[in-house]
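Sharing a structure below in structure tokens format, with a few things to ask.
Shown here: the complex without one of its protein chains, the others still in place.
Our next item is subunit A:
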Amino acid sequence: MNGHLDLRHDVDAIVIGGSAGGVQALHALLAQLPADFPVPVLVVLHLPRDRPSQIADLLATHCALPVREAIDKMPLEQGVVFAPPDYHLLVEDESSLALSMDEPVLFSRPAIDPLFVSAAAVFSRRLLAILLTGASADGSEGVAAVRRAGGTVWIQQPDDAVASFMPAAALAHAGAEAVLTLKDLCERMAAA
């Protein structure tokens, strides 16, 4: 089924993590999603802590779906939700998200692991996790948790990534259902 994952019907949420080089990759990826895409998309991107995040605005111009910055206990709706600066983004239950101010994970807050792990606990096999380019080991535990719970993981091919360390580390740690170039990932999004 992994090869033929129908993003409209087989998953209840998509979580995406990226670090170094992630802004451009996300830009490309989110631009593919059609305006009527019925599944919530949750994103953690590592950004310098003291820079106010304009990323949501930046991406909104190229994304047909509404792009919002997460607020605690916000309902989980169709559209793209970003982790706010300096908070971890978590999935609380099927219909809402939560924030956390717990310690940074591998020097990052927001971090990818807490999002992926919390989403896996709620959506188990009806979750798609995508790990993009990055120079951190964040995401590896998350990928492992998603796969353990029966969810699907797509990882950007390390050779294709601006920074190969993060996708390579996650692959080595937990593997994936598919290892894809950004172009292939975009095509899968566009087919949704």
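General remarks:
The definition used in the following text is that a residue touches a chain if its C-beta (ideal position, glycine included) is under 8 Å from a C-beta of that chain, and two chains touch if they have at least 3 such contacts; residues count from 1.
FYI, contacts and distances are computed from a predicted model.
Candidate names were "Transmembrane protein", "Fumarate reductase iron-sulfur subunit", "Cytochrome bc1 complex cytochrome c subunit" or "CheR-type methyltransferase domain-containing protein", and the UniProt protein name of the unshown chain is "CheR-type methyltransferase domain-containing protein".
Set against the missing chain, the residues A:V11, A:I112 or A:A149 yield one that touches it, A:A149. The residue from A:L5, A:A121 or A:A135 that touches the chain not shown here is A:A121. With the whole complex as reference, residues 69-75, 84, 87, 90-93, 96, 98-103, 114, 117-118, 120-122, 124-126, 148-150 of subunit A touch the missing chain.
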